[in-house]
Each structure stands twice: as structure tokens, then as C-alpha cells.
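Right, one structure below, let's go through it.
For this view, one protein chain was removed and the others were kept in their places.
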Amino acid sequence: MHEIQIVVRFGETDALGHINNTSYFIYLEEARIRFIETLGFSLDTNRWNFILASTKCDFISQGYFNQHLLIRTYVSKIGTKSFELDHDIICAETNQRIAKGKAVMVHFNFEKQQSEPISDGLREVLKSNLVLSS
Amino acid sequence: MHEIQIVVRFGETDALGHINNTSYFIYLEEARIRFIETLGFSLDTNRWNFILASTKCDFISQGYFNQHLLIRTYVSKIGTKSFELDHDIICAETNQRIAKGKAVMVHFNFEKQQSEPISDGLREVLKSNLVLSS
Amino acid sequence: MHEIQIVVRFGETDALGHINNTSYFIYLEEARIRFIETLGFSLDTNRWNFILASTKCDFISQGYFNQHLLIRTYVSKIGTKSFELDHDIICAETNQRIAKGKAVMVHFNFEKQQSEPISDGLREVLKSNLVLSS
Partner (left out) sequence: MHEIQIVVRFGETDALGHINNTSYFIYLEEARIRFIETLGFSLDTNRWNFILASTKCDFISQGYFNQHLLIRTYVSKIGTKSFELDHDIICAETNQRIAKGKAVMVHFNFEKQQSEPISDGLREVLKSNLVLSS
């Protein structure tokens, strides 16, 4: 299980007093990138290997400024050219899940601007992070 | 069909040269709020009536700085306490759909911090904006 | 006098109920870029001509969601390789100035990654937008 911790920044809230919905996608992107880094991929933007095809967030309960959030990431599906990540966003103080995220990532060649099959090596690494989603 | 137009801001792009995925959710929120305004609801944050339960964006092709985007919004489902919105994000220059969005909105009483049934009046207005999703 | 209008987005507010300070810099960037466009410069990011050396915002009174803001831009100083812009941020509803912005722009060659003198042609255009700052 891959996990990062973030602390909610003030500017990530909105006038309803809670975390603005768009901020959750900042956290999911951060979790995704740190997960990809652990797979052994470069974070050099000139050698970027994935493009986001879809992302989703279900909001279970409201989050607030200064909360410590754990974002847990696991592989939920592996396709030919793409794979899916599921995320749990947990409030560290209460240990409750406040949101659930999902991302579909496509193996993408930015030079050729086209998708490419997932290599056997990557498939093995992804499999080792595969978890049946809840 | 409800439609707003936005022009992609420079800070909404990222180092891959395209619109950052989180920025699409800014556009979807803007479309949602403007749609809700047309339903006759106040935009006073002390009298806010809806909470976002889930949102999703499918990225079809990359978007760029300075593009003119049309965000079209329609009701795709009406439940007891919630309803769903579907969005098309269209590049105005090419008339191509570059992304598809979705939102589940819950009728919510922020004072009581609980969801509430959709009134008959709201149901009628939502029905008049109901479109079978593509 | 160059002027753009923006409408404050919901996600640009924060938990104090007003516009978050970082959002004003989004508006100033938008004003700057639209001003530079009127000078005849390309907005192609591969042919970008300026880099921001400094920016500042003085907050005079609080701004809120859904306000219509006018951002007025004028040249306040012209140097050898740089020039300064001053901005007034006006609430369109009350016609009151709610914030004042400033930017120092350097003529910059991104390929060579170094600053370059302002050409005579650019200097003339800038002069025609020069206003003694208040």
C-alpha cells in the first residue's frame, strides 16, 4: 500500500468553510505522481510516460483546513495500454475515510503523442500493487 | 441546454504544456454554479443548497492555454435527495469535445448539516433540463 | 487604459468567506497577458517574450464570490530591459478599488534563458500606455 500524507492548506478551502472539491484532485495528482515514482519512473517532464484519461472523486464527509490527510493508492485494474488506480483519502486524526478517488492512467508517448502498450516489466510492478477495490 | 464559455488561463496549464487535470474541475464547478443559478437558487454562501457528492472528468484530448471552451451542462438523473449533471467540454475553435464531466449533487441543509429531499418544485425544474446522456 | 473583466469563481474564495489572496495574482496574470497581447505579442508559449521579475498586491477591501471585477492595467515605468505595470482592481458593482497590483516584467529570451534589451518598437508601444501611477 502506497501512502502519502498532506496537510490541508488554507487556500485549498472555500467560502463554505471546507476543502474545495478541486483541491482533492491536487492531492490525488500528488499521490499518483509519488506512486509512479516508486514504480521507478523518471519525474523529468521531458521523459513523462503517462497521461490521465479519467479521474473521479467521491466526497464522503467534509474536510477542513489544517487536517492531516493520508492518501492511499493502489492498482485496481491493469489493461493493455492503461491501468486504474484507486485512492482512499483518510483523515489522520479520526482515521475515517473522507473521500475516495479513482484515476485511469494511459501509458503515453508524449513525443509521438500516442498511447503505447504497457511493457511486461511495468505489468509485473503494477501486479504487485494490485488490490481488489472496496 | 445550459452553456458557459471560458478562456483557458495561463496558470491553469502545467509543465506538460497542456491544461492541468485539476483545472477542468474549476471549469465544471463554474458550470455547475451557473446552472444552479438559472434554476433560481441564491448564490449567497450563507444560503447554499447543494453539496457535491461526487465528480468525474474523462479527458478525451488535450486542451491548451488561451483556448475558448464551451461547458455544456444538463441533468442526467434525478433521485430522491440528489441529482446528476453531465457536462461536455467543447473546444470552441474546433467544435470538438475534449472532455466529459459528471457531478452528483445532493440537496443539503448546511445549517443542519444533513441532506434533504428534493422538493416538487425543484424536481419540475430539473426535469425540464433532463437529457439522456450520450 | 487596458481593462479586463472577471467574475470571481467559487474556488477562488477561502474559509474566511472572501477571495483568497493567491487568487488576486491569477487575475493580475490574466490582465498582464491580455495587455501583452494588445501590444502585438504572440501568446504561443514557444515564443514567449517576457518573464515576471516581481509582483505585488495591496489589498484595500475584501472581495467576494461572484463579484464582477475590472482589472485595469497601465505601464508605470520603462527601463532598459524591463518595464513595470500597475493595476487597479475595481469592484464593478460599487466602482470601488478593492486592490492595487504591480508587476515588473523583463524582456526575456527563453531559448537563451537570458534577458534582452527592450527594442525601440516595443518602447514606443509601452510609452503610449504610460500613465503616472497614483
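Read from first to last, the chains carry the letters A, B and C; within each, the first residue is number 1.
By definition in this document, contacts are C-beta pairs under 8 Å (C-beta built on N, C-alpha and C of every residue); 3 or more make two chains touch, one makes a residue touch a chain.
In this text the structure is predicted, and so the values were computed from the model without any measurement.
Although one chain is not drawn, its touching partners on subunit C can still be listed: residues 15-16, 20-22, 25-26, 29, 45, 48, 51-59, 110.
Seen across the whole complex, the unshown chain contacts subunit A at 9-11, 13, 17, 26, 29-30, 33, 43, 45, 65-66.
Panel shows subunit B; residues 10-11, 13-15, 17-18, 20-22, 64-65 of it touch the chain omitted from the view.
We take it that only the chains that are shown with their structure count from here on.
Least-squares overlay of CA atoms from subunit A onto subunit B yields a rotation of 180° to the nearest 5. Each chain gets one centre point, the mean of its Cα atoms, and the points for subunit B and subunit C are 29 Å apart. Per-chain Cα centroids separate subunit A from subunit B by 22 Å. Separation between the centroids of subunit A and subunit C, computed from CA atoms only, is 34 Å. Annotation for subunit A: residues touching 2 or more other chains are 15, 20-22.
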